[in-house]
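Omission of a single protein chain aside, the complex is shown with its protein chains in their original locations.
Up next is chain A:
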């Protein structure tokens, strides 16, 4: 993974290793911006497998997550059959519910494409009915389609499930998975990540940014900056041609790292970045 510029600590590396070896989904929780989604992208790059992403939202249902029928083409086919006078209902049904009329949505695609990395992002946003059929798919990597039969994966995809913990995910689902809680990176790791991802970033700047970020995380903020924010911030600083972080630059680029007005005010008022 290091080759792909993703620096994992021992826990995450072990988690990813076991997920691959045991064929189990990896359930990642942690504050926003600690690199949950990024891990799936990295796995996909390392394994040279396409990343299939399912972004969860409320009301997500089987037709959008598993499969759907291509109704327009089915109806066209029906009209065509009618035109040549084939009216045997049973035969017609067989033709209509054929694989070629099936539209594979992310979960089905992940079973059909091999190898694949499936990212089920922000599962806590979907409603709990969705968890039930996700559990079904993840426990034996098959999808049964009433009109067609069961589709099974020859090799199970690598699955990464992420959650921001806005809602407790059902235990049955978690039990299927390896559970990992991602923390903000430590100082050294953050410096390493910054210099690795942004080659233009000097060691000095990275250290300053990481130190400032650590201070912000300790402070009482609505949304402490994650590694995603510090990367944005550093990039903003580099764009301004900064070689070092100073209070003026910090103030000018605050919007890249703190996205709440309360947090910005708090930071300015308490002079958190004054000696940056």
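To be clear about the criterion, a residue touches a chain if its C-beta (ideal position, glycine included) is under 8 Å from a C-beta of that chain, and two chains touch if they have at least 3 such contacts; residues count from 1.
The rule is simple: contacts and distances are computed from a predicted model.
Per the UniProt record, the absent chain's protein name among "Sulfur relay protein TusD/DsrE", "VWA domain-containing protein", "Potassium-transporting ATPase KdpC subunit" or "Sugar ABC transporter substrate-binding protein" is "VWA domain-containing protein".
The chain that is not drawn here is touched, among residues A:93, A:218 or A:248, by A:93.
For the chain left out of this panel, the touching residue among A:81, A:113 or A:254 is A:81. Summary of contacts with the chain left out: across A:14, A:55, A:114 or A:204, the touching residue is A:14. Seen across the whole complex, the unshown chain contacts chain A at 10-11, 14-15, 17-18, 21-22, 24, 29, 57-59, 61, 63, 68-69, 71-72, 74-75, 78-79, 81-82, 87, 89, 92-93, 96, 124, 127-129, 165-168, 171, 174-175, 178-181, 222, 262.
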